[in-house]
Structures are given as C-alpha cells and as structure tokens.
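All protein chains of the complex are present and in place, except for one that has been dropped.
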Amino acid sequence: MNDRARTSQDADQVMDEAIDRALHGDTPLVIVNSPPGAGKTYLVECAAIAAAVGAGMRVICLTPGVVQAYDIAERLLAYNLPRLELVHAKHRETPARLSGRLTVSNGWGGALNNGPGVIVANAHVIAAYRNQLPSGSFDLLIVDEAYQLAANNFLPVADLAPRALMVGDPGQLPPVTSVDTSNFEAHAHPVHWALPTYLLKRFPRTPVYSLPSTRRLLPDTARVVQKAFYPDLSFASVVDPASRRLRFDVSGIHARLDPALDALASGASIVAVVLPGASPAHEETDPELAAVMAGLVERILVRQGTWVGTRRLGQGDIGCIDPNVLTGGAVSDRLRRAGLRDVRVDTVERWQGLEVPIAIVRHPLSRVGDPEPFDLQAGRWCVSLSRHQIGCIIVGRGSVDDVLREYVHPCDTAAAGGRDDVWSGFQAHCSIWAELQLRGRIFRMGNDS
Amino acid sequence: MSLKGATALVRLAQNPRCEVLGAMVMQEGPETRFFERVVGTPYDREYGERQSSKRRGTQFERNAYAGDARLLREALAPMVGLQPDDIRVRNLLDDYPGTKDDARVARLRITRRLLADSLAGRAAPHLIIQPQLLVPTKPGPRPYFFIAPDVLVWMQQFGLYVPADLKSFVVRENEVSRADLARVRLQLGAQSLALMHEYDHVSGGKTVVPATGLLIFSHPNGLRPHAPRTEDLRGAREAVRLGIEAFLRHRRRIDGLRAGAEPYTVTTDLVPHFEEACLAQCVMSEWCRSSVAGRTRDLGDSAGQLLGNIELARVTGLLLGTTMAASDAEQAIAAELQRIANEYGVRAA
Partner (left out) sequence: MSNMQDTLTRVLARHAGRALPIRSTSSLSADPSSAIGIATIKIVTEEQIQAIAFGSLGRAPNLIARLDPIGRDVTDLLPFARFLIEAIEHALEHEGELRIWVPHGETMAALDVLGHRYWRNQNASPEIVRMGEICRILAHEAIFAGQQVIADSAQLLRDHAITGQTPIEDGHPDAMLAWFDRAVTDPVTEARQRSRFPASGILVNTPDRRDDDRIEKLRKEAKGGLTAGRLSAVQGEIRRVLSAGVQREWDLMVAARAAFWGLGLPTTGLDTLIDLSRKRLSAALMQGHFPARRADRVAIELDELDSAQRVTEQSMLEADGAARLRAKRAGAVIAGHVLARNQPKRGRHPCSIDVETDQTVVRTRRDDKVVVVGTNVSGVVRDIAVAPSGGIRVRIEIMNGVRSTATLDAGTRIEIMEQAGAYVRTREFSQAAARGVWMFFGDTPPALAPGTWRRGSPLAIARRSRRP
C-alpha cells in the first residue's frame, strides 16, 4: 500500500472514530478539525446517514449560512434516508436544483422532524423558531463549517440535541463581525469567537479529531499550506498528481504569461506572476494587474487548457480571487469586455467552501502603502491559496518583495490577551513567498509589460 | 530620562531605520539633553514621567509585592498551576535593591542561578520579582542593555519562566489604547528576547523559550491587579530583534563618523526616518521633520506613500495649473485635485 492509500485509510479511520464517538460515546461534544479539501462535508454526510439510518436518530445539520445548507441538502439527496427536510427563512425561494426533490419548509412547520431522519438548516433560522423546538428535539446536532459560526450564533440552538459533532477548518477566515470586540477578548465568554475555539477554551478536554489528509490540494500545495497555516494540524495530500494534470493543446507563445502556465502544466501547483514596480497610487484599482489576471484566464482558454482525463477547461473552471471588491471589479470588467462573463470573480469571503480547478489570486500586498491588518490576515491568505484543484497563479507587484522585507510590525493589531493573527499572516506570507522563490516559481514580467 | 534598557529597544523596534534614534541610544544622558546639544535650544515640551505617574506605579508594585506578593500569587495562580499559598516567591530587591550597576549585576547572577536551578529540577521560586536580564550588543558603546521585567512567572503550560509586567494604568473591561498596547508588548518582547539569551546562557541553547508574556493591569478600584492577559509576543520579539540589528548597523556608521567624539556631534550627518508616530513620542521629531518640510510627507505617512514625497509646492502647482504634469500619475492627481477644489470652492486651475 502506498503512502497515499495509507493516509486515505487513516483519514477514513479518523472519520469513523470521530463519528462513532459522537453518536455512541460518553462525551456530548466531538470536534473534528479539517484542513481544506479534507472531505469534511463528506464526514458530515456520513455522520448524518450513520445517525439517521444506522442508529435511528433524529439529526439536525446546522450551517453558518443558507448556501451551505443547500449544498449539504443536495449532497444528502444521494442517499436513501427515511426523511430529509430542509428549513430556510420565510422569504427564501428554494434553489432550482433542490426544488421538488425534498421537503422544504419556509420557517419551522409542525409536520417536520417525525421519526429518524435529517433536517438541514442554517443556525439563524432554527434559532428564530426555538420556541417551537424544546431541548432534545433531536438526538444529534451536527455543525458543518463550525469555525465560520460565531459562538453567539450557536447559543440559542446549543441544546437541541444531547450530542453534538462539529466539523470545520481552523485555518480559514474567522466569523465576521462589524463591531469592535476588543473588550470581549479577555472576557470569560468571548462569544464572538469561532464556535469550536470558544468551546475548547471553556472545555479544553473536549475530544478533538484531526483529519490527516486533503483530497483537494495537490501534494506541493498541501506542503506549503500546511506549513504556513496549520502549525497544529498535520496533514498530507492524498491526491494522485497524475489525476490532476493540466495540458495545453496549444503551445505557449505569449512571453509574458505563458511561462507561468507552462509551469502549472509541468506540475507546479502554485506559481506567481509578478509585474514590475508598485500599484499606481493614483488609481483605486491596478488596471495593469487586472489586465494580467484577465489575460491569464484568456490564455488558459485560448491555449485549450485541459484537465487530463477529465475535460477541456471552460470558463466555469477558472476562478479569480481578489481580497478587495473594487480591484476585483476591475478584473470582472476586463473579463466581461473579453466576453468571458462566466468566470467567477469574488472576494475571499465568498470563495470560502468552494473549489475550482484553476484559481487566479491577486496578492493582497500588491497595494500602495503599508499593509493593513486586513491584508495580512492569515485566514484570508489561506483561503485564497487552498481553493484550487490543479493550479493557482498568484498575481502581484514587485513591491511585494519590498513590503515583506521592510515590514515593521506595529504590535497593536490584536486586543490585549488576543492572538496576533496579523503576525501569523505576515509569517505565512514570508514563508510562502520564500518557498516560491526557492523553487523558481515566481515569473517576473519585464518593464516593457 | 535617558534611552536605555527596554525603553531603548522598544523605540528602536518601532523605528529601526532612524539613525538619529540610534545616536540618541548611544549617547549617555537624557534625551532632552541630546535635543539641546543638537538643536541648541532647551526642549520646551513635556517629557518624561510625571511625579503622579511615578507615585502610582510605585504604589501599584508595592501593593502587588506586599505580603509575599499575595495579590500577584492570587492573580497568577492559574498560570502557575498551583494554589496561591503553594506558590514560592523570591524578590531580588530584598537581596540587592537599587538601580546601580553593581546591584543589577548581582541580581543578574541570582537570576541566572535560579533559571539553572529551575531547568535542573531543583527547587526554584515560581515568581521571581525584579529579576535582571541582559541583551548583549557588544562590542561598542552600549555593549549591553539591562532588561528588567517586573516578574518572571513559571508557567505550568511550558515548564519555563515567562516575563510579566505590571502596568499601573487603569483598564476597565479590556480597553488599552493601541499606542500603549504596542509599547507594552514591545517591552515584553524585549524581556522575552533577554530571557532567551539568559536561558541560552544556562542551558547551552537547548531551551525553546515561548513567545509569551503576561500583562497585569490595574482595576479601576484601588490598586488591585486585573486577571493577567496572556500576550502573543511572536511579532514583538521579532520587532525587537530587528531593532537591535538596526542599532548595531547605526552604531557602526556613527562610530565611523564620529571618530571618538560624542555621538550627538554627528547628528547632522545622519539620516533620520521621520514618521508621524515620532510626533507622539520622540524629542527630535520636529527637528527630523525638517527633513520633510515642504514635502508631502509633512502631511503624514500615507500622503508620503501615495504621492511619493514630492514637494508640496509641486502638488500645489498641479492644482493651480502652474506646473505641467510629468506623468500619467501626476495628470490624474492634478485632475482629481482640481475636481475636489471645485467641489469646495477653493481656487484651482
């Protein structure tokens, strides 16, 4: 048995143990930490099925947002369940792909949750109907993407079941809050924290399982991402690089952009394209950089990029990730003008939970001025670099080197008693950039670009 | 107040590129004296700690250390992992009080012995009050920085000591100003680096000192210590380390220029690195600011970065149309300036 198979088996074993403990153990709470692409939603599916089918339980799967609830519901349709129900808010319309395929309720209805089966919903909507749901209405409560759910949003629903299984990725963006939470950072109840983080602070002996592998990230991406963002979670890739090969049926002739694409085709899963100089200070966006990002998309399609053994890549197989709405808008604009309307361009927040064969990522430090905490946040960079199944092309300015070299950490970005995520992010930036440099994965465009 | 010890390292960490700061650290005597000698006039702004602050700081510490540090033992018991009554305390000021160098050296020796005892599993205090540590920067003037945390706390989580500082300013819930947070974290960072040096000294480099420190603030009522905040010092420690590196570079250059004269004598040959933050904390800020007078950096760091530290007169010329734009960027700036000026009814081109 090779390493990949062994690690896969280990992952299955961890999943089995975690689910078994959650369903049948003597602890009311089990947490599973999952690196990107480890199959956590698969774990959620299996847990729900094993509970409903294998143990005759009434299960509720909760998610931070409604989109994730729709995704889980769709995946559960692939199974024979005694009952599968989706609950969403009154004003929502059922997505076409789910319509007519399962019971959907706008708001909580009395006819729901009869006997073994699964209900899928986002936390907010169930909280709104708690007066109709006494404690223990369910036998098992599963939380998917638990690190994206703030503890306060879970509080109203925490006792819906005596057993809870929480699954999530600790390296990604923490729950978003618009208010200043400094005063709560040293509080006994920092309920603005991600749910598992809050619970582990309160109950450090909670059993925590860690999935040891990623099924999305190729080995060389996994190494970079694990080292930079998951110091406490060791994992390896179980992806066979042979199954994720990129081939271009048209040779590269574009001296500026094609070398990076050729590097992807030869097996490098993260590369960078660097434009000279700095972002123009007088512009809100960087039109040149936006043009390069759009240009890379065009080149992939023009060169007939193909996922070997799977399909010719289309617009839907390429995604652009931009931390900033305005600069992302400039990329969208370019793509639209080139007739490429189906390439998804979005912020990091909206890319969470998604994957795409090729990701083109704007380097967040390609900006004028000193980096802000937003630019350096570790989770944001982690999400950006862990969406791709085949290849990721970081596009940035040469000033990134200067920023990394000259950065003076202000030491005031975390509240008293808080963890310094900005420093973690800076270190991740440094280590990843150094790795790319060492491996010759940075392709610098000349001044005539 | 002269720039020495952790205070000097904190300032260097915050502005490592400033050679004038390097000269101030090298120079003996108070900063205000440095100002007078360079500028030629007395420093006319407030500087140094007020009597009222000194009084409170002293009182806070006295309270914290009273009764064999009873309040501290209670506050730190969760970190040490023992009941307060089981925590052993050693106050080195009882042995060698004062700030003279020989007292510091004596306390340094004791501290090293206690660290060695602790590593060897021999009985050692859980709290060492007023320990003495050192960061070497020899050879050259200022060959070392004496660093004195208020307390070294043995943390059960690590099986090692970490530095802890008592800060007498009042914290209600968790509000600490960003400027204060940065400063106290850098102080702890300097202490943590110094602790690393001392552990290296006693263990031959085998000890990995966690990048953790403790901050103990004061409650609004009386002088009771708050529950300690555990501080993540990774960034602060690195910032101090870079500050020290910068100091060594500045020192080499200054030594090369001064040829034995006092460091302040070569200040005009040094390259300042004026930043907005200097205005809030450095006696030389207005003097260094003259290096950017009439330039966009005089309007702040952001202005300097965005407009490239060009002359303000040039920017005004673009606004008034009396200066030709020399690039696309300047053209865009001119257009935007004129648009904004029209909105405000300010005279433009």
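Per-chain numbering from 1; labels A and B assigned in written order.
Assume contacts are C-beta pairs under 8 Å (C-beta built on N, C-alpha and C of every residue); 3 or more make two chains touch, one makes a residue touch a chain.
What you see is a predicted model, and the numbers here were worked out from it, not measured in a lab.
Student: Which one touches the absent chain: A:46, A:257 or A:313?
Tutor: Of these options, the touching residue for the absent chain is A:46.
Student: Of the residues in chain A, which ones touch the absent chain?
Tutor: Chain A touches the missing chain through residues 12, 15-16, 19-20, 23-29, 45-47, 49-50, 53-57, 66, 78-81, 89, 91-93, 127-128, 130-131, 135, 151-152, 154-156, 158-159, 162-164, 177-181, 184, 187-192, 199, 202-203, 206, 281-282, 284, 325-326, 328-329, 332-333, 336, 341, 368-369.
Student: Applying the definition given at the start, please give the residues of chain B touching the unseen chain.
Tutor: The missing chain touches chain B at positions 42-46, 50-53, 55-57, 168-170, 172-173, 175, 220-221, 276-277, 279-280, 286, 296, 298-303, 306-307, 312, 315-316, 319, 333, 336-337, 340-341, 344, 346.
One rule holds in what follows: only the chains that are shown with their structure count from here on.
Student: Looking at the complex, which residues from chain A come into contact with chain B?
Tutor: Residue list for chain A touching chain B: 182-187, 280-283, 368-370, 408-412, 414-420, 422-424, 426-427.
Student: Which stretch or stretches of chain B touch chain A in the complex?
Tutor: 13-16, 171, 173-176, 178-179, 181-182, 185-186, 189, 215, 217, 227, 229-232, 234-236, 238-239, 242, 301-302, 305-308, 328-329, 332-333, 336
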